[in-house]
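Just one protein chain is left out here, and the rest sit where they should.
== chain A ==
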Amino acid sequence: MTAATPSTAGATNAGGAPADETPTIHILWINAGLSCDGDSVALTAAMQPSIEQIALGDLPGLPKIAVHWPLIDFECGPVGGADTFIEWFFKGERGEIDPFVLVVEGSIPNESIKPEGYWCGFGDNPETGQPITTSEWIDRLAPKALAVVAIGTCATYGGIHAMAGNPTGAMGVPDYLGWDWKSHAGIPIVCVPGCPIQPDNFAETLTYLLYQAAGSAPMIPLDDKLRPSWLFGATVHEGCDRAGYYEQGEFATTYDSPKCLVKLGCWGPVVKCNVPKRGWMNGIGGCPNVGGICIACTMPGFPDKFMPFMDEPPGAKLSSKASGAYGAVVRRLRSLTINTVDKEPKWRHTGDKITTGYRPPW
């Protein structure tokens, strides 16, 4: 996934931002879906690259950006007055900031199922004094956005808040806008699932889009569920360091065992996610690799298709039985080999004779 070298060979400033012909790219961040802000918070943990590296243009060829992000924004002035945060969103709607990327965090509730009121709002309508619903913001801003990015499983597919029995009719951004939706620049909705997102997964996707906007990377490669294919192409199990136990038919019967957790609720074999391979942050932590069953939090079927989480997945019964049978044979053969390779060759010893096979000339 290497990006092409930027074609702007022009002067760069000390911050490493490209020459002035590249416009500032604004990022409008709406955290007011049905969300917990966990994806915003997770992004502050990213190190590859970090938010300060992105914001200060620390990577070569990144365009200048201005992020309007509720979590850490400086602006805090009153509505309509000095230093108003929400004004950027009205500017986006009026076409006064171009280009901008719209980031949506949280699921989109269905506002049409009730006579009045709002499930979630972001800022107020100056005409009515009532909150502007999040879905209305999406209607206003999506047509003008360079790209729409859904961050977290709620915004991508509905997530926890779209669980069976929920009162809000919650859904993901593609459900709301349409799975075939494309921005005026021809970019499909970019979905980075995870509950929350793995920090570097999102930082990397955002960086890719900024390179693409600067003209130095081709169209972002997405799979049929609109996920970046280089991040979500493999399953949890394919990157899990406990898969060796699975192959040997050794399954944990208690949660504090170092062995494979598939019989205790781990869905890793059928879940697209890179966490065990990548670690949670800085290579530390994770899920099944460190004793936490995979509850499939990156998947469109999450959470309902995986509950109760602590029960064995039905599909695991058959496959673990199979691996239990041949795994025992594999384990026996391996233990024989281990016995052999666990000993040093016999020519390593003290005494006055060399037995390595070398013939001394004396």
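Keep this in mind: a contact is a pair of C-beta atoms (placed from the backbone, for glycine too) under 8 Å apart; a residue touches a chain by one contact, two chains touch by 3 or more; residues count from 1.
In this text, contacts and distances are computed from a predicted model.
Its UniProt record calls the unshown chain "Hydrogenase large subunit", which is the correct pick from "Quinol:cytochrome C oxidoreductase", "Hydrogenase large subunit", "Energy-coupling factor transporter transmembrane protein EcfT" or "Na+/H+ antiporter subunit G".
Across A:A185, A:M219 or A:M310, the single residue that touches the chain missing here is A:M310.
Where chain A meets the chain that is not shown, the touching residues are 13, 15, 17, 24, 31-32, 34-42, 44-45, 47, 50-52, 55-57, 64-87, 90, 106, 114, 116-124, 126, 129-131, 159-161, 163-168, 170, 195-196, 254-256, 258, 261, 275, 280-282, 284-288, 290-295, 297, 303, 307-311.
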